[in-house]
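Excluded from the complex is one protein chain; the other protein chains are retained at their positions.
Labels for the chains are A and B, by order of writing; each one numbers its residues from 1.
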Amino acid sequence: MLSSGLTLIFSMMGVLNFAHASFYMLGAYFAYQTGLVFGFWPALFLAPILVGVVGAITERYGLRKVHKFGHVAELLFTFGLAYVIEEVVHLIWGRAPVDYRIPESLNFTLFTLFNTQYPAYRAFMMIISVGMLISLFLVLTKTRIGLIVQASLTHPDMVQALGHNVPRVFMLVFAGGCALAGLAGVLGGNLFITEPGMAFAVGSIVFVVVVVGGMGSLVGAFIASLLIGAIQTFSIGLDLSFIDLMGVLGVVIDSNSSWYAGLSITISQTAPVLPYLLMVLMLIVRPRGLMGTRES
Amino acid sequence: MRLMSLLCFALLSLQVSCGQTNKEVVIGFVEGLSGPFANIGEVALRHLQLEVDEVNRRGNLPNGIRMTVLPFDNKTNPQEALLVFRAALDAGVDYVFQGNSSSVAVALSGAIAKHNHRNPDHPVLFMNYAALDPALTNEHCEKSHFRFDADVNMKMAALTEYIAVRKDIDSVYLINQDYSYGQAVSAAARSMLASKRPDLRIAGDDLHPIGRVKDFSPYIAKIKASGAQAIVTGNWGSDLTLLIKSARQMGVDVDFFTFNVGMTGGVTTIGESGIERVHQVTNWHGNINDATRENARLYREKYPDAFEDAYYGSIRRAVRMLEKAMIESGSDNPETVGFALRDMEFIDDAGLVSMRADSHQLLQPLFVSKLVKISGEFDLVDIERTGLGFETLAEIPAEKTHMTTTCQFD
Partner (left out) sequence: MERVFNKSRLILWGSVALVFALLPLLFPGGFALSMLSQLGIAIIFALSYNMLLGQTGLLSFGHAVYFGLGAFMTAHAINFVEEGAFGLPISFMPLVGGLTGLVFSLFLGFVTTRRPGTPFAMISLGIAEMVAASALMFTTFFGGEGGIVTDRTAGGAVWGVSYGPQVQVYYLIAVWCFISMALMFVITRTPLGQIANAVRDNPERTQFIGYNPTRVRWIMMSLAGFFAGIGGALTTINYEIITAESLGLMASGNVVLMAFIGGIGQFWGPIVGAVLVTFLQSALSNFTQAWLLYFGLLFLLIILFSPGGISSLIAMHGPLWRAGMMKRLMPSYVSALCSGGVTLIGIIGVIELLYRGTLLVGVHVAFTWIVAGFLVLVGAFFLRRAIRSVAQAWEDLSPDLAKWS
């Protein structure tokens, strides 16, 4: 269930960005580095800000130039950026995982439920994720800033004409999205593992959440991340396969038959691949996603 | 002037080998040196370089031959490996060292055998120090291939010998990555446990896609519900770390039996959460005896800035046995050396090892060890400066890991 909280933070931007997971990784590494100097708590704030600054620079000197060439070029730019960020991380921190740990003050068991301990740090993550979501939702829908941001996304020319600096709004939105990804990295990096491969590991699942939820929809992303978390959790618990299904129907397949290997795959085995199946089906049936309002 | 110095630097950094004489044996290190597994490749390269330097320091090779190492980046991809193998041939490589990734090993082994068949005047030997796929010494075995690590089945045989003695464990859970290696671990564990501990219950057997699971907590919940006392896993890299961290965070107190926890970064990332719980089966680790400790210290002295510690006992054995084979045969021709290697016995720091002539698989004692906190009273070496290290629990003699082979050299 936790990965849902994590992926949620990612998907708020609604911008398709291959490098988004790389900003997540940068967040974890920055937090590790600043944490060495200042400790975990200042790092929790510093690292996302740093990532946001990197994001702003990326937007200002990279994406803005590519923007006029269209969506495909933007997507490809972030694709290339992901490569570069990964290599730069190799350069600076090396290829082995770094020892980024959960702070001692949060490293205890919160409560025990059905014999399973629930660590405090996960609860802390949950609180921050949901808190961020709610505040972001409020900012975007209830305040004047949110109004301008939303208007800039849909009617840039009009907003420009009204005297707002639309490119700067874009830059700040992008930086904000990156900072959120960075925050996710700060929180997730020590719970999971901080290594150069971590961006690749989460990269595509983030896409799935954004696409299934509907691009540009916060609520959709929230629902989608819960949905995907639930699907994965429950399917891992199911040890059923086609063989069992056919056994119920009275068909017995010899374990030597060439079909056996394919059909004996259990649902739990495929669990981590199911989100992709969901994404493909969703795109075919309802390309705009669960709550999306636009197609691309 | 500045430009010149930079050019010199560039040339140096391009590893242009100058002044190659005839009295050199070229060892081609064909390994992933860029991309996600590059750090593992670099660690192995440092091991190889250390051993080769030692060989040259001793200077016992016939006719005053020296060894040099030429690294080639195979990008951990079988096809790239075949391409750089050709480049290695053009550079005059006589011995190829590789080990990370069985898919690359199978490809290289086949290509080297085909090369030897088609170019008998320039034979090449393949020294495999870590690729564990049993096929390499069974259905895909080649005369030019030698494996110095124990394969999956041999390691599992050693592990199950140990579990057979641990009567306090009465149920285990198998969780593995869903690809040929993980499937092989799972199958071997099932069959060997069934014969050695018929009373033992296998509480569950899960396969998960490799590198795709971010959060293992659902799996851990399932393991918890099954009531297993131990987990047997062939997982490596982040799949292993996440599994162990997740279990400890959720307070699931089980023993882990693993194969790859000592790999670079493993101990650092698992850290405290693995103490007294994480076990491994290896052919070498730093705390077997005084000789291994000495070798571990030697590595750290040579590479004081390196993150990792000595890990690959098989590289050491491969180079030393190569040296011995050259001295005994008085030649550096890979074909002659290969004949000398094929039934060689050798005494290394951890005991007597011997090459099997029928499959070119090294038989060696294997060790089950446990991750412990190194305290002052023991004179043990730690890993990656964590203050944690491995403590031997059992030594499984080489003959217990003898497997029948389907290999037939023609």
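Note that a residue touches a chain if its C-beta (ideal position, glycine included) is under 8 Å from a C-beta of that chain, and two chains touch if they have at least 3 such contacts.
Quick caveat, the model's predicted, so the values are computed rather than measured.
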Note to self: Using the document's definition of touch, tell me which of A:Leu91, A:Met158 or A:Ala230 contacts the absent chain.
What the structure shows: A:Leu91
Notebook entry, point to check: Given the full complex, what residues of chain B touch the hidden partner chain?
Noted result: 2-3, 5-6, 9-10, 13-15, 33-35, 38, 72-73, 75, 77-80, 82-84, 86-87, 89-90, 101-103, 106-107, 110-111, 114, 118, 133, 135, 140, 178-181, 183, 207, 209-210, 212, 305-306
Notebook entry, point to check: For chain A, which residues touch the unseen chain?
Noted result: 16, 62, 65-66, 69, 71-73, 75-77, 79-81, 83-84, 86-88, 90-92, 204, 207-208, 211, 215, 258, 261-262, 265, 269-270, 272-273, 276-277, 279-280, 283-284, 287, 295-296
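Assume only the chains that are shown with their structure count from here on.
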Next item on the list: Show which residues of chain A lie in contact with chain B when the two form their complex.
Entry: 1-3, 6, 90, 94-99, 101, 109, 112, 115-119, 121-122, 191-193, 195-198, 200-202, 205, 232-233, 236-237, 268-273
Notebook entry, point to check: If you look only at chain B, which of its residues touch chain A in the complex?
Noted result: 36, 38-39, 42, 178, 206-209, 211-215, 217-219, 221-222, 224, 237-238, 241-242, 245, 249-252, 264-265, 268-269, 271, 307-308
